[in-house]
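For reference, the structure discussed in these notes is given below.
Apart from one protein chain that is not included, each protein chain of the complex appears where it belongs.
Chain nomenclature is as follows: A and B, assigned in order of appearance, with residue numbering initiated at 1 for each chain independently.
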Amino acid sequence: MFPNENDEIHYFFLFLQLMKFKASQIAAILNGTIDGNEDVSVSKLAKIEEGEKGSISFLSNVKYTSFIYSTKASVVIVNDDFKPEKKISATLIRVKDAYQAFTQLLTYYNQAKLDKKGIESPSFISDTATIGNEPYIGAFAYIGENVKLGNNVKIYPQVYVGDNASIGDNTTLFSGVKVYSESVIGNDCILHANAVIGADGFGFAPTEKGDFIKIPQTGNVVIGNKVEIGSETTVDRATLGSTILKDGVKLDNLIQIAHNVVIGENTVIAAQTGVAGSAKVGKNCMIGGQVAIAGHITIPDNVKIGATSGVASSPKKEGVTLQGAPAMEMRDFYRSAAVFKILPELKKQIDTITKKLNQNQHAKPKYDKN
Amino acid sequence: MFPNENDEIHYFFLFLQLMKFKASQIAAILNGTIDGNEDVSVSKLAKIEEGEKGSISFLSNVKYTSFIYSTKASVVIVNDDFKPEKKISATLIRVKDAYQAFTQLLTYYNQAKLDKKGIESPSFISDTATIGNEPYIGAFAYIGENVKLGNNVKIYPQVYVGDNASIGDNTTLFSGVKVYSESVIGNDCILHANAVIGADGFGFAPTEKGDFIKIPQTGNVVIGNKVEIGSETTVDRATLGSTILKDGVKLDNLIQIAHNVVIGENTVIAAQTGVAGSAKVGKNCMIGGQVAIAGHITIPDNVKIGATSGVASSPKKEGVTLQGAPAMEMRDFYRSAAVFKILPELKKQIDTITKKLNQNQHAKPKYDKN
Partner (left out) sequence: MFPNENDEIHYFFLFLQLMKFKASQIAAILNGTIDGNEDVSVSKLAKIEEGEKGSISFLSNVKYTSFIYSTKASVVIVNDDFKPEKKISATLIRVKDAYQAFTQLLTYYNQAKLDKKGIESPSFISDTATIGNEPYIGAFAYIGENVKLGNNVKIYPQVYVGDNASIGDNTTLFSGVKVYSESVIGNDCILHANAVIGADGFGFAPTEKGDFIKIPQTGNVVIGNKVEIGSETTVDRATLGSTILKDGVKLDNLIQIAHNVVIGENTVIAAQTGVAGSAKVGKNCMIGGQVAIAGHITIPDNVKIGATSGVASSPKKEGVTLQGAPAMEMRDFYRSAAVFKILPELKKQIDTITKKLNQNQHAKPKYDKN
């Protein structure tokens, strides 16, 4: 899967800083056994060949085995069946699979790293906002009037939460997310950096002079629970009523969700796709990258749409797989696309036939005369 | 139009906080008449079935009529012709169309809500910047050297306005907008969250070694009056001279406008479209979502371009409607697309003909012998 996974991890090692852990604590996390001093502390990950005092490393790929005898790392994670041929100064933590244990450690580290708490200064929190237990509010974050934050909410630096917005328990807004007023975000959601929720829908009424008058966008955005939204994705507020992302929706980066759109439960959409105004997308759909879905249409449940497709009308059946612009059933698209590739030859073939037939037609009178 | 509009609004009700209004003030706004205590105050919108003291609700859909007799809402907006069958404790405001009156109230609320004033702290305003009357400058906003802000400008939190930029009267920059130095933005414009104006155009000169040298982008961006720009849209500065959006241009979200592009008056562009370097787009054009317009071409006035099209050369006529990649007249595109769908059958038909003709040709000698 990762042809050179160890090398990749080795590369990665250079950058990571840990909190301070004892070998015994790490062994407990990894469900491993200790060979050596269990009280030695580490605060850093390092490549085995570059390990130094206070760092932890791992040995999985046999080509790095020789380094375990010379490494200055304080702790090395090894496979259960590793048998040293010489004396090793490092404390060993033996686990079933050293590589997997290491990824487990990364995940643990990741969770610990993201478990920020407290309110940094300066931040701007309106007197009328209510904040749940154990918040993280980063510096330069802005919490508007009447905002409601649930418990264990994490608001990273430079986030903006407009007046009257509400954000559910355990939801994380990464740096630069902008939530316009009246938006409602559920529990256990993750919004990535610079996503924009609740900006005005794109609605203008033409005048006789050829210019446009803005139609006020007085609705809002309502986002369910366990929704993840990628960086730079935009979800516009409704003209009236709500633009809705239901529970479990996952949106990748740079996606456009227009006003009054509804996306059904557990539908997953890849990067740079756009859903135009008032379209309704069913539940459990899987939509590829750079897809365009036209306004006011309905995508039934369980539909799959291949990358770069353009869907201009409502598919009639649940569960179909679509491709192309305009979109059609995927197997039909690929059959037609195969012929598209040979269209010049096909045209030549047709022209040859026509020519031949015309010659035959000139020739025909002979037969007619027979 | 909205099949279940009342339900949508009912949903919406949950989130909205009003300033404190007397029934008499709301009746005046809505041009309605009062039935009951005109001095009762409300500060909240609520569903009619969930109304509580201090809230205002409305009754339009007859299926909710029963709730008006039990609601605890202090004020209910009703249609002129509503005849109570029992005693109602709430103050009634009678209007021609309760539903429309409610949307009017939302619009009013929207305007009031967006009418922020004052300078929040901390913000960063250069000593050399000049600021017009009645500004709103949100916390963590940054106003650079020699910046000129007109009257009634609204700069939301976390906006950046670079050195020497100027912003006209009544223009609003929502949270996270970034305006690079020297950019010029007109009057009555709205820029939505995280839009970026005036970043470097994408220009590099290749060297003999295969790498690239950056071409300095020393121009700027000039935006006219009454322009609206969506969230996350990028308008790059010119290499030299100006990238120009003329009066009345409306750009949706996630649009790319490259260096030295000019967009004509009142042209409207939907989300995720890209206009490449030095292209000129005429006035009163309507361009769909995810369209690609090639560099250095000219789109005449009044051209319409369907979503997901790719326009690689200058259309010759004003007012044409284009579709496809490469783009052609829309009706021609759909005719060709209809044949694309049956290409496999068409190929079979051709192969059958060829086979038949070859058989005939084999058969022909017989005739020739006759």
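Heads up, the rule we're going with is that contacts are C-beta pairs under 8 Å (C-beta built on N, C-alpha and C of every residue); 3 or more make two chains touch, one makes a residue touch a chain.
Model, not experiment: these values are computed from the prediction.
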{"item": "Option from A:59, A:125, A:238 or A:270 whose C-beta touches the chain left out", "value": "A:270"}
{"item": "Identified contact with the non-displayed chain, of A:33, A:107, A:133 or A:359", "value": "A:107"}
{"item": "Which of B:140, B:156 or B:174 contacts the chain that the document leaves out", "value": "B:140"}
{"item": "Which residue of A:84, A:122, A:206 or A:319 touches the chain not shown here", "value": "A:122"}
{"item": "Contact set of subunit B toward the excluded chain (per top definition)", "value": "122, 124, 140, 142, 145-146, 158, 160, 162-164, 166, 176, 178, 180-182, 184, 194, 196, 199-200, 202, 204, 210-212, 214, 216-220, 222, 232, 234, 236, 238, 240-242, 254, 256, 258, 272, 274, 276, 290, 292, 294, 310, 312, 325-326, 328, 332, 335-336, 338-340, 343, 346, 349-350, 353, 356-357, 367, 370"}
{"item": "Interface residues of subunit A (partner: the chain not displayed)", "value": "2, 5, 8-9, 11-12, 14-17, 103, 106-107, 109-111, 113, 120, 122, 138-140, 156-158, 174-176, 190, 192-194, 226, 228, 230-232, 247-248, 250, 252-254, 265-266, 268, 270-272, 284, 289-290, 307-308, 337, 340-344, 346-347, 350, 353-354, 357, 367, 370"}
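We take it that only the chains that are shown with their structure count from here on.
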{"item": "Approximate Å spacing (C-alpha centroids) for the pair subunit A, subunit B", "value": "24"}
